[in-house]
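What you see is the complex with one protein chain gone and the rest in place.
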Amino acid sequence: MVVTKKIGLRTMGECDLIDITPQVRKEVSSSGINSGTVTLFLAGSTAGISTIEFESGLLSDFQSMWERTVPRSIPYEHDRRWGDGNGYSHVRASLLGASLVVPFTDKTLALGTWQQIVLVDFDNRPRSREVVLQIMGE
Amino acid sequence: MVVTKKIGLRTMGECDLIDITPQVRKEVSSSGINSGTVTLFLAGSTAGISTIEFESGLLSDFQSMWERTVPRSIPYEHDRRWGDGNGYSHVRASLLGASLVVPFTDKTLALGTWQQIVLVDFDNRPRSREVVLQIMGE
Partner (left out) sequence: MVVTKKIGLRTMGECDLIDITPQVRKEVSSSGINSGTVTLFLAGSTAGISTIEFESGLLSDFQSMWERTVPRSIPYEHDRRWGDGNGYSHVRASLLGASLVVPFTDKTLALGTWQQIVLVDFDNRPRSREVVLQIMGE
């Protein structure tokens, strides 16, 4: 059995992290599927999906890591050719990854107590985003 | 068809890598499912799942990469607010990712010869961990 859902979001960009756990939980619980997996996929090349303990200290630490590893302030070939100014956003998204798969049993996600599912938007401006949820199982 | 299994482990923390390939192989082979995918998911926000050629040189190289990219010795907001001292563990886990999906056919995992599935525990102390295996297919 396969059920497809979409979560629409407005993001602020610049490593904006949005906790989508409540929406994922709700869609899985109302899908009619008892056990299986929910595949979360971000359509787009400047954002990704991961999990984190969603507290403001860690959000800041996560953002600092990206600034060290894929800095905004160095030159990017993408920007030189296209003038988008978001070369760093693309590189960050490719490293983080566009998909996450979370198992569930008895309609309950296999998340840890302090583990939330997040959309991470690396783009350099506010965006409308859509996360696809493919819920599969029996 | 969906079969849920769990692998329980004791880890040492500080980028402890544990080869869980034998357990995954055993659970897939005894699941009654011939072809499909096994989704591995780590419930928790200071550890993750990946693959690596499991030899001691590379385990050390992998740990050195984490120490360069997300060092223990710099200040973290998470630690300042909560005093946990494991801010770096959280950031590393969010970058590595909590899920891995491995296809199998005729009960055989699609792994390379020198490719093992590993739990990576980034926490700053020994932990009890549980990896969820969602085995799906026909």
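Here the chain labels run A and B in written order, and each chain numbers its own residues starting at 1.
Throughout what follows, a residue touches a chain if its C-beta (ideal position, glycine included) is under 8 Å from a C-beta of that chain, and two chains touch if they have at least 3 such contacts.
What you are looking at is a predicted structure, and each value in this text was computed from that prediction instead of being measured.
> Based on the whole complex, identify which of B:V3, B:A93 or B:M136 touches the chain you can't see.
The missing chain is touched by B:M136.
> Can you work out which residue in B:T4, B:T37, B:S94 or B:Q134 touches the chain that's missing from view?
Of the candidates B:T4, B:T37, B:S94 or B:Q134, B:T37 is in touch with the missing chain.
> Name every residue on chain A in touch with the hidden partner chain.
Contact residues on chain A toward the absent chain are 1-2, 4, 39, 41, 43-45, 69-70, 76-82, 87, 90-91, 93-95, 97-99, 101, 132-134, 136.
> Which chain B residues touch the hidden chain?
35-37, 50-53, 55-58, 60-62, 65, 68-69, 95-97, 100-103, 105, 110-112, 114-115, 136-138
Basically, only the chains that are shown with their structure count from here on.
> In whole angstrom, how far does the Cα centroid of chain A sit from the Cα centroid of chain B?
Centres of chain A and chain B (C-alpha means) sit 19 Å apart.
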